[in-house]
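The complex is shown incomplete by one protein chain, all other protein chains being positioned as in the whole.
Right, chain A next:
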Amino acid sequence: MIETPGFKVLRAVGLTVLSLIVLLPLYVILVTSVKPLADVRGLFTWFPSTVTLEPYVQIWSTVPLARYFVNSLVVTTCATVLSVLLAVMAGYALARLSFRGARPFSLVVLSTQMFPGILFLLPLFLIYTQIQRTVGLQLNGTYLGLIITYLTFSLPFSIWMLSGFFASIPRELEEAAMIDGTSRLGALVRVVIPVARPGIVAVAVYCFITAWGEVLFASVLTNRDTRTLSIGLRSYASQQDVYWNQLMAASVVVSLPVLLGFMLVQRHLITGLASGAVK
């Protein structure tokens, strides 16, 4: 838009309002996380009576947070790596190779995205039970079961975005490599993937965020040993007393990995979307 004085006023007001909407909860989380317990037992105060880092120390002993953290990290990282790998392969095939069944494949994959998790939850639980019964492979309550589930959740969007991204890369790049004697797979690994890095990174972040924040399947498919952060954080509230300062401190700690990752790649995410998904 062209910057007339009217637009500048509108911009200042609009951006202030949006910033306040975003900042209020973030401020509440941060300020509560450095308050002593006495402060969070009464009416909310805008500032702590004394700033303390004690909640950040106590969170590790009140509930087995480290355990939950490791669980989330293992499950989310594996799901992300596998999901990106499968999406790169399928996305490339859809973008570059013509084959019978390409269109039904992408339609079916994409359409699974529209159904809520609740439709899959119980059947998946039953399938996992049955697999354990017949093959002896335990999937309920194990990392493996959750990894398989999460990697599939982000697949449709990832495939769709990456195939758009691959399609926007000039064909000549790979063709040049293939004339030089590289196989198609070699061209994919050595030429296309490096060029598509922004899109791949964006997809990886999307997968990570999706799995890190998942609640529904984690509530049924995990047990005491494999519980992830999304369910584990509830433990601060199910004690006799809600330790709001600790809950907020734990919230900060569990958000940091995704927030940092997100900030490092957000530029890629926007370019990735601009050239891949929204065109």
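Assume a residue touches a chain if its C-beta (ideal position, glycine included) is under 8 Å from a C-beta of that chain, and two chains touch if they have at least 3 such contacts; residues count from 1.
We adopt the following convention: contacts and distances are computed from a predicted model.
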item: Protein name as given in UniProt for the chain not displayed, "Respiratory nitrate reductase subunit gamma", "Twin-arginine translocation pathway signal", "Anti-anti-sigma factor" or "Sugar ABC transporter permease"; value: "Sugar ABC transporter permease"
item: Sole contact to the chain not displayed, among A:I148, A:L173 or A:V195; value: A:I148
item: Contact with the hidden chain (one of A:V34, A:I59, A:V75 or A:L94); value: A:L94
item: Of A:A38, A:V70, A:L122 or A:L137, the residue in touch with the unshown chain; value: A:L122
item: Footprint left on chain A by the chain that the document does not show; value: 1-4, 6-7, 10-11, 14-15, 18-19, 21-26, 28-29, 32, 42-44, 85-90, 92-94, 97-99, 102-103, 105-124, 126-127, 129-130, 148-149, 151-153, 155-156, 159-160, 163-164, 167, 175, 178-179, 183-185, 188-189, 209, 212-213, 215-216, 219-220, 229-230, 233-234, 244, 247-248, 251, 254-255, 258-259, 262-263, 266, 269-271, 273-274, 277-279
